[in-house]
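Yeah, one chain of the complex is gone here, protein chain that is, but the others are all in their spots.
Read from first to last, the chains carry the letters A, B and C; within each, the first residue is number 1.
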């Protein structure tokens, strides 16, 4: 059995206090949904089967190019990070896996890491490689690119690093590699667009060859940053071409903060699903650029609209449709554990809301061009406060009705602050 | 021989006055370019071979959804428009073709139109269909879409219209059909993204079948407007998929004003070239949305960077690379003839500047990651005032050294204002 | 007494059917809110006192520069428009006033218009002038500007028109003039920024002088359109200067769709309140530009955040704080009456949600920099489905529990479609 990071008595006691209110809310919501022809328990079952991965780097405090303001008790290494992730999963029961980042999470003893996962009830999601920073011992710099560098030695080094990530992942039970790189240029003319992309495809083909048969490789597009004039994988158009050129195991990863202003992201999601190339998501929210804010904190309706596409496809039973869900955020001013718990719950909230959409009615309105009723059908689902469903699902899976209060009551942060020396300096690196 | 719309003596006289200055400027520029290893006459030869099409609708005054303020002497029909286009070509010698729009330019006697072209020295560029407006006699409305309408009757009507455009174009010597449509939605949920795009592809396949072997079909993406939540062909990613799904005769058309804020358009151009899918351009400029401002009036360096990609590919001798050039602007506050003359000259100016780029040096700087010198190489070309080359090319081809002054001196506008009754009301419609 | 446009028996019958469900929902919500220390009846009382004006032009079908697709039974004149507005108010009971637009709503007999308002239970909100279009009989064109035109005759004509709007408004009981103009430029250099703004201020001072003591004048900023390079009143900074320069009766009007991409609008609202210059709102929603989509249809959380500022100020009892609320939308694909009803309800929904914010707790979290709990406090309010409060408020004021179904059941649209001949052509003009 898994070992709980937070005293389970404490959680149970808190749950007992809140139980009656939750029961009443759940029952009333069940009645109200039944009037709309929806079986609340069926929705709850789907919610209980849903999961979203936590990024190992997310439990540290993030920063900007200007400064990083460390928090208390920040994890010193991947084993500390796993414990923090264990807290998140213990209380929310919706984050059963962790996504690792190499070299930040590289360890000598991989089996110890796997055992830590087992002990905490955590599996390993997609592996993340890092060719956007130079490591102290690195032979070739990525200052001017990694997989697209004009130097073949630098490219080979980056390829080898990605293959190492696959190797580590195999030992941990991961089934996917996520490749994001910052390669691009800061000046018109600095880089030859076509040659750079040819080098990219050539490097990626090498990595693809090393991919086990039951793995997927996710490529991530991003409009800009850290390159500020051009980025090699700048949008979903290029990302789609990559996935097509590489082969069936290659799919596109959509980070909600990586698009141009005003972009209709849910439409991109639909297109990628239609052509079999949606790999999954990096969830977060943004107001300006790749702000990496907490998921659903800025535009919760947009998050719902993305899940509306996902549930539409899930309902349609599209073959091979199983997108990976992962959070990817930078927690600059909050306790990362709290932000990740709330964000994971926002993700599953959007999923639950999308499950409430009356798809038969919607489809008919679409066919008749009844725009007002079609959009009202979505709004009716979005407006429903599904918190009782989420809380009941958590409770039944052994989590907390109110994860943030339980966490605050536990004194976990103060405890690890005593155990873990303060981290200073900037650093961090948020994909 | 072609009949001149403007008295050629008037042009000759004006040219005579300016000739000495031009000769001196051209000679000095030739000397300066020779120092950089560039043969000015070779550049001039390429400039003389360059052409950009004028859209028939561009010679009328454009408007916004708020108002249209008509100009004087606006063309009443395609024959008037052809005459205005004839003026543009007579003076600039860089706009040898006209692009028609059906039904606006539909005529009973197509041979008369062809003869008008012959008389004015104008050929016929891509045909443009219109399924974004309802015509008075139309059986099915496009209020809720044309090629993607949920009604098969509306779709078939739109398909038939496109095929009619091909038929007209064949008789006129056109070799391409441009398809832009406003289909999309104004509300989340109004349209099912995937089903709408399936209908789109299905409709387009019908049109593609009707395309002669030596024709191309250009599809045009646009982020938004007239649909304000989603647009079926919203970006180059979707456009690329369309061109791929349809076949080798299908290529993407890039309108410079149809992208999200901050988009790196020259990179999209490079990608489309790399994958054999760049069909051509609708040139204009924009500051906010699809503003349809005069080409090069807002960001001339961006226009140069686009041509830098085109000349790079031209120089590399990429097989089958022959993008179509067309202006597509809305002239709300200027005399359309003047704006089109100046814009055509801005297009060829960017081409001439791009021809001056030292590509061997640039390539070496790119290889060595010398970002500063690479970008300076572009800037050196951009900074060169190529007006003497353009003017000399015009002069040698029989045009005006200074087209705007010659036009103003000719009194053409006042003359047609007397002949053509004032047009009132809004309308116009600018793609 | 007012005359109902929809048979009140029909409404009563529909309400009777829905009454039990509503009662149960309202009671359960009351219980749930009581747990949070909120008195549902107090919230309902505030909701019942809330109103938002309907723009007279909103009941016609809108369009884009490409096309307008007319709806059925469109109003032919202001009396038809008043009847449509009467339907909206009868069913929603949240739109007690109409905002007129001159010259579109100019009538010979103003007292007949006032009587129509009385009969339909509708008052008259802010008057709107129009100097962005030329009228058939107009001496001077606004092609190159109105209040900022370089021609003093054109400026004086525009000033006189605004003063006429005040005169009409006085007779109707209006208390405000809203001035929006499209003046600006399409080319760098076309207009001298400073001189144009000096002319603007000079013209506005003339209008301000003609303003009755108990009136306010609202100026509206807009980033772009119909001018596409520069707009004279381009943002709230310029708008604030205008209101400051003119005097205490001048205040700024915020249209939610008139800002740059990514702008934090709620912060602008807070600034204008702080400095006593918030006049009111034009509510709508947008994804790209000034899309004029239905309020709350794209980003309902943003609308809530705006109301969060308003309720914060209302709660603080800021002296002289009484912002004007008005819808301003373009209904291109829906029945305008339906869209306006739903939008008015979205506005009052955001108001009701903002009333639920625990401001004492929020304030404490802000003081302690507890960002997570502060934002969760807002989210808790936003997530609450306040529909039972809104519906109960409507019911108690004599409206419909479900306005859209009641409207559809009434056959109103089909009836007026028989009475009113079809309107064709584009036109419309949407501010």
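To be clear about the criterion, a contact is a pair of C-beta atoms (placed from the backbone, for glycine too) under 8 Å apart; a residue touches a chain by one contact, two chains touch by 3 or more.
Note that the coordinates shown come from a computational prediction; the quantities given were computed from them, not determined experimentally.
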Checklist outcome for this item: Absent chain's touching partners (shown only) are A, B, C
Next on the checklist: Can you say which of C:67, C:273, C:341 or C:355 touches the chain missing from this structure?
Outcome noted: C:273
Checklist outcome for this item: Missing-chain contact among A:21, A:103, A:261 or A:398 belongs to A:261
Next on the checklist: Can you say which of C:146, C:185, C:203 or C:219 touches the chain missing from this structure?
Outcome noted: C:185
Next on the checklist: Which candidate, C:309, C:346 or C:387, sits in contact with the chain we can't see?
Outcome noted: C:309
Item to check | Touch residues of chain A, complete complex, unshown partner | outcome: 62-67, 69, 132-134, 141-144, 182, 185-188, 190, 223-226, 228-229, 261, 286-289, 291-294, 297-298, 332-334, 425-430
Next on the checklist: Please output the residues of chain B touching the missing chain, sorted low to high.
Outcome noted: 21, 25, 28, 32, 35, 261-262, 264, 287-288, 294, 297-302, 333-335, 338-339, 342, 369, 371-373, 375-376, 379, 382-385, 387, 404
Checklist outcome for this item: Omitted-chain footprint on chain C covers residues 143-144, 150, 185-195, 197-198, 223-224, 229-230, 234-238, 240-241, 259-264, 266-268, 270-271, 273-275, 301, 305, 308-309, 312, 362-363, 365-369, 371-372, 374-375, 377-378
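Here, only the chains that are shown with their structure count from here on.
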Checklist entry - With chain centres defined as C-alpha means, what is the inter-centre distance between chain B and chain C in Å? => result 40
Checklist outcome for this item: In whole angstrom, the CA-centroid distance of chain A from chain B equals 43
Next on the checklist: Two-or-more-chain contact residues of chain B, please, as numbers and ranges.
Outcome noted: 143-144, 185-188, 190, 223-224, 229, 261
